[in-house]
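Below is one structure, written out as structure tokens; comments come after it.
Now for chain A:
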Amino acid sequence: MAPEEICIILKQEFGDAVADTVLSARRPYAVIAIDRWRDVAAFLRDDGRMRFNMLQCITSLDLVKENKLAAVYDLFSVPVVGVGPCAVLRHHFAVRVEVDRDNPHLPTVSHIWPAADWHEREAFDLMGIVFDGHSDLTRILCPDDWVGHPLRKDYEFPLEYHGIPANTEHEINSPRH
Partner candidate 1 sequence: MIEQRQTKNSFLIVGLVLAACASSASAQYPTPENRPARAAESELNAEESVVTSTVAPNSAVEAALFYLFGGTLLVSALGVCVTKSVVRMATWLFGALGAAAVLYFLMGAAFLGAIQLIVYAGGTLILIVFGVMLTSKSPWVRFDCPRIEMWAAGGVVGVLFVALTTLLIGTQWPTLSAAAHPATIAEFGKELLTTYLVPFEVGSVLLLVVMIGAAHLARQEN
Partner candidate 2 sequence: MSEIALETRPDPLAGTDKSEQGDVRTEEMLVNMGPQHPATHGVLRIVLRTDGELVLEAVPHIGYLHRCAEKIGENLAPYQYIPYTDRMDYLAGMNNNQAFAIAIERLAGVEVPLRAQYIRVMFAELNRIASHLVAFGTYGLDMGAFTPFLYAFREREMILDLFESACGARLTYSYITIGGVTDDLPDRFLEVLDEFMDYFEPKIDEYNQLLSFNQIFVKRTADVGVISAEDAVRWALTGPVLRASGVNWDLRKSTPYEIYDRFDFDIPIGLPGGSEGVPRAVVVGDSWNRHIVKVWEMRQSCRIIRQAMEQMPEGPHIAAKTKNLKLPDDEIYIEIENPRGQLGFYVRGDGTQIPSRVKVRGPSFCNISVLNHIGSGCLLADIPAIVGSIDIVMGECDR
Partner candidate 3 sequence: MSIGLLHYLILSAGVLCCGLFVMMTKRNAIGILIGIELVLNSVNINFIAFDRYRAGGGMDGQIAALFVIVLAAAEAAVAVAICMNLYKNINTIDVDRGDALHG
């Protein structure tokens, strides 16, 4: 199914919850409002026309200009033998959910797609988006006591971590090269 059709169906089903659809871009996506996102997600997974059974990736974005953070969900429909006739759809689609940059709270979808578990942890770790309802929202790549969320545009790298100097070139008068 083409992205246009998916957007039309989503608009039919959820109306205003589909805040925006970007179809002209190289990679079409729909922007979904936060409050309906979980319903949309469940619909995308379970509806016979959608069957997005595989959540490939959650990309967190720092939209500084709009003072927003965003999470982009890339969904695939993968044929699974023996899971109904609709399971042979081979389309993919992206959904973007935007949150306020100062208070970034998103509902989790890790119960819908277990794959979201670690992606959400990563988005939390590196971008600071809090996924409400996530069972174990801890840092995944950075150490547990790390300060700040490195992928934000205003992030400043610390000069020292537990006594280990970072940015060693500037700190130590050792010959370079």
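Inclusion criterion for the candidates: all candidates are chains of the complex that A comes from, given by their letters.
By definition in this document, a contact is a pair of C-beta atoms (placed from the backbone, for glycine too) under 8 Å apart; a residue touches a chain by one contact, two chains touch by 3 or more; residues count from 1.
Keep in mind that what you see is a predicted model, and the values were worked out from it rather than measured.
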Candidate touching chain A in this complex, from 1, 2 or 3: 2
Residues on chain A engaged by candidate 2 in the complex (per definition of touch): 25-27, 38, 53-57, 59-62, 72, 74, 78-83, 90, 92, 94, 105, 107-108, 110-111, 113-115, 117-119, 122, 126, 132-133, 135, 139-143, 150-151
